[in-house]
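For reference, the structure discussed in these notes is given below.
Other chains dropped; remaining ones untouched in position.
Chain nomenclature is as follows: A, B and C, assigned in order of appearance, with residue numbering initiated at 1 for each chain independently.
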Amino acid sequence: MPIIEMHLMTGRSVEQKRAVAAAITDAVCTTLGVKAETVRILVTEHGSEDFSVAGVTAGLRSEKQQVPEGI
Amino acid sequence: MPIIEMHLMTGRSVEQKRAVAAAITDAVCTTLGVKAETVRILVTEHGSEDFSVAGVTAGLRSEKQQVPEGI
Amino acid sequence: MPIIEMHLMTGRSVEQKRAVAAAITDAVCTTLGVKAETVRILVTEHGSEDFSVAGVTAGLRSEKQQVPEGI
């Protein structure tokens, strides 16, 4: 412990994933006083139809914003 | 909050995913009295060998049911 | 399936929990065409220091809002 599950939208680069893993681990070690070896991070990526806010999926929200308003 | 993780078998259509996100959000807002903007839903899909009931994966169960019984 | 994990702030009543379980299950059955018996919902409650938005826990946010502004 700590064991961390992070949910992301799909599409992050390898570099971003490596950077965020290192940065979160540093953040946790510094603030909780644990050894880095005890920190495990699991990333799960979600597609645009697999995440919603206010009942609207990211994919649907994206479509709607492409529609010019006021026409 | 609420933050909701929903596990589904793979294969739902975009329409189904949009409909279930909207319907769950309505259900939560009505019964818990929260604003829709606070409701987030994460969907994770699982393949037929990644879900089991009673120690039998959905894939294995499907195979077995294709075997004619009594022959 | 579906198996649903719902994260809530602590403090919901028994009546609210029963109502939301029934309402989410109805929402899922109607939109995904599954039988109610296949729907399982797990609720996990989180205290005010165990949920944060923008790096500020709900507890800290609550404290800050109690401080009169402009004094």
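Here is the rule we use: a contact is a pair of C-beta atoms (placed from the backbone, for glycine too) under 8 Å apart; a residue touches a chain by one contact, two chains touch by 3 or more.
Predicted model only: the values in this text are computed from it and were never measured.
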Identical protein chains across the whole complex (3 displayed):
6
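Assume only the chains that are shown with their structure count from here on.
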Report the inter-chain centroid distance for subunit A and subunit B in whole angstrom, where each centroid is the mean of the CA atoms.
21
CA centroids of subunit B and subunit C: separation to the nearest Å works out as 18
Residue numbers in subunit B touching two or more further chains are 23-24, 26
Subunit B contacts subunit A in the complex at 14, 17-18, 21-26, 36-37, 39-45
Residue positions on subunit A within touch of subunit B in the complex are 7, 44, 46, 49-57, 59-60
Once bound in the complex, which stretches of subunit B touch subunit C?
1-9, 12, 16, 19-20, 23-24, 26-28, 30-32, 46, 51
